[in-house]
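Every protein chain but one is kept in place in this view of the complex.
Labels run A and B following the written order; every chain starts at residue 1.
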Amino acid sequence: MLKGKKRSFWIVMFLAPSLVLFFMFYGIPLGMVFSTSFFNWKLSTPKMSFAGFSNYMQLLSDSSYRTAFRNTLIWIAIQSTVHVSIGTLVALTLAKHPKGWKFVRTSYMIPNIISSAAFAMIFLNIFNAEYGVVNNFIRLLGFEDFNLNWYFDSRSAFFTVTLSWVIYAPVIMLLILAEISSIDQSILEAAKVDGASSFQTDIYIVLPLLRNAIGSSVVVAGTSMLKEFEHIYLTTKGGPGTTTLNLPLYLYNTAMKVNNYSYANAVGVTIIIIGVIFVISINRLFRVGHSDI
Amino acid sequence: MKKITKVLSVLLLIAMIVSMTACSATKVGNEQKQSSETKAENKEPVVVKFPTFYIGSNSGAEWMKNRIETFKEKYGDTIDLQVEEVPGDQAYTDKIKVLLSTDQLPDVVYTGGYNLLDDALVRNAVVDLTPYLEADPEWKALFPEEDLSFNTRDGKVYAIPETSSQIGYFYNKELFEKAGITSPAKTWDELFMQAEALKQAGIVPFAMDTADSGWVTTLWLNSMIGTANEEGNKWMNTMYPVDYNTLEVIEAVGKIQKMFMNYTTKDAVGGKYENAANHFFNGEVAMIANGPWMEADFHDTTKAPEGFASKVGVAMYPNDGMFVSPVIGMFVASKDKEHADAAVEWVKWLTNEESQLVAFETSGRTPVTPTLAIPEDVREKLPLSSQLLEMSAKAKYKYNYHQALWYPNTLDAVSAYYPMLATGKMTPEEFCNALSEEAKKNQ
């Protein structure tokens, strides 16, 4: 590999564009989020006043925040496990090129091409208590009085919202598929020769080789729960009550409805902290970033 | 992929794109040279920036289009009106807030009633319109005292409205007949008796919803509070209330809970306005609370069956109550006098008599000038809206509605907590408590 001055030169040259992009669009906003969380900054106060840790103190006693915090953690857990598993399963199944695999791969992407607004509208209609497809289907099966209001009954709201993002894992599928394609075919052939079934090959050979991609997928899936709020906003708005409230939605409400920007940024800082802890732990767990080869 | 399929797909793709982006082009030759010559002689027109959400399928879109075109015809040489289309009411408010917090407001801001005036005033971003009013008494005379003072702070008028709000409720005359109801209820008790009668006749009494602060539901809530007594009425005219635990509010919430549980459709909880409206158009539901702008939909055959409009009547709420209140108007945020002057011309154009008439004709928007003369043919096209105009004078209790008065996060809380109230998981007191908690966060 490269050594010495040439090495440093290329390292800098290749890192520079991304670094510039990063600092311009993230560095400054990041700095603002951190610093303004220690001030008092609302739409209604043109001048910011120093507030120390009072925003953070307020978070501790804010019951909506606590509920949002708990819901977010639950969703991170579910997404990192169930969602990633579904995506990986699809990838593993498609990697063997069963009949029509390209069709399945393309179809699975389609829900992601639909914008959130359209998607939420479709789901609201599908789960409508009176004329929605789901309830009509269940009534056909014999439960004639079935009337569950999926999105708005406190028993099912959380589940319905979770469903809308857990089952659609095309991004994970793509990440895993891309990695599978870089696995040396000869290893798989050797396993076949040794008599391993395709199931055994998958579990004992392919999965370990996918360590990096799975680790990245877990990171991507988990952290997406720190950003996801559009679907909730367009359907339940965090309700009934606070059953489906999560941190990003809470932040959005605080910034855009209550117009308390500094408090919102304090929430933002806690989101970032949770995220950093999560990313570091997952990276350690999966030893991401180190090559096996 | 087979070669043929691939070629076909590419052709299909091109065909789709071409059909969507089809355009026509005409050469611009000499005209351009001439106009640039004349431009050099006169001054550059003053730019007035005006974002608006009255576009697309918004009921006020036709009105706004008319105003923009006629204004450009008249003032095109001296004032360059730059309209920015901001699709979506919420998107508009969000964008204005971002602009406000970075002190970059456009020249004219009109939120259609949502109160951004006070936040803008705190930042000294609003131009005092009082001198302009004084200088044009004919224009000033269009606006009743009440509407101007609603938009006045510290003795200065900062905003001018072109509409005021008048809302009653619509009912299906045919369905009323079926249930043996002869006229709209005069008291709340009578209303609930009518609901029972309708239910017995197999008709759903009320169209309700919970999304977007449960507009059609909360209008009933507001009316119950506003017609309860003096205190209730005062409360229903107060801007940004923080205490929702008053007797009148709790009692009204209890009645709403009863309505949710007994007298409405199964998809009311979680339902949006369009779901509620659709039930009314379908003849499934007897009553729906909404403003005069809905009248045009009664004639729309993609929404309501042919001839539906003749079945609809409009009524005041029990206890002779009605939503009659001023609206936060449009304000000017230009940074210097030249732009402010031009902006005020645009404001005048939007609020003059002609504008109000066009607004009423195209979308049933209640004119702010009570003495506005409405020609007979327009009255015939919009009988229900015209009736509302006459009713407002007879209303004993006048009050305003939640979207104009309450904090935005409280409005969201209404949507979030209605489902729990409707299924009995929350008592009226708890509901009011939750609203008060949310409202307090704004302090």
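Quick note on the criterion: contacts are C-beta pairs under 8 Å (C-beta built on N, C-alpha and C of every residue); 3 or more make two chains touch, one makes a residue touch a chain.
Here is the rule we use: contacts and distances are computed from a predicted model.
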Hidden subunit of the complex - UniProt protein name among "STAS domain-containing protein", "Flagellar hook-associated protein 1", "HEAT repeat domain-containing protein" or "Sugar ABC transporter permease": "Sugar ABC transporter permease"
From A:Val84, A:Val206, A:Ile232 or A:Ile271, residue that would touch the chain that is not displayed: A:Ile271
From B:Asn275, B:Thr351 or B:Ser415, residue that would touch the chain that is not displayed: B:Asn275
Which of B:Lys173, B:Lys303, B:Lys348 or B:Lys381 contacts the chain that the document leaves out: B:Lys303
Residue touching the undisplayed chain, where the options are B:Glu85, B:Glu177 or B:Asp243: B:Glu85
Absent chain, residues of subunit B that touch it: 1, 6, 9-10, 12-13, 16-17, 20-29, 32, 51, 53, 55-59, 84-89, 91, 94-95, 98, 101-102, 104, 212, 215, 273-275, 277-278, 281-282, 290-291, 293-294, 302-305
Residues from subunit A at the interface with the omitted partner, ascending: 1-2, 6-8, 10-11, 14-15, 17-19, 21-22, 24-26, 28-30, 32-33, 89-90, 93, 98, 100, 102-119, 121-123, 125-126, 128, 131-133, 136, 167-168, 171, 174-175, 177-179, 181-184, 186, 199, 212-213, 216, 219-220, 223, 226-227, 248, 251-252, 255-256, 261, 264-265, 268, 271-272, 275-276, 279-280, 288-291, 293
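In the analysis below, only the chains that are shown with their structure count from here on.
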Of subunit B, residues touching subunit A in the complex: 94, 97, 100-101, 118-119, 122-124, 210-211, 265-267, 269-270, 272, 275, 407-409, 412, 415-420, 423, 425-426, 434, 441-442
Complex contacts: residues of subunit A adjacent to subunit B: 43-46, 124, 128-131, 147, 149, 151-154, 236-242, 253, 256-261
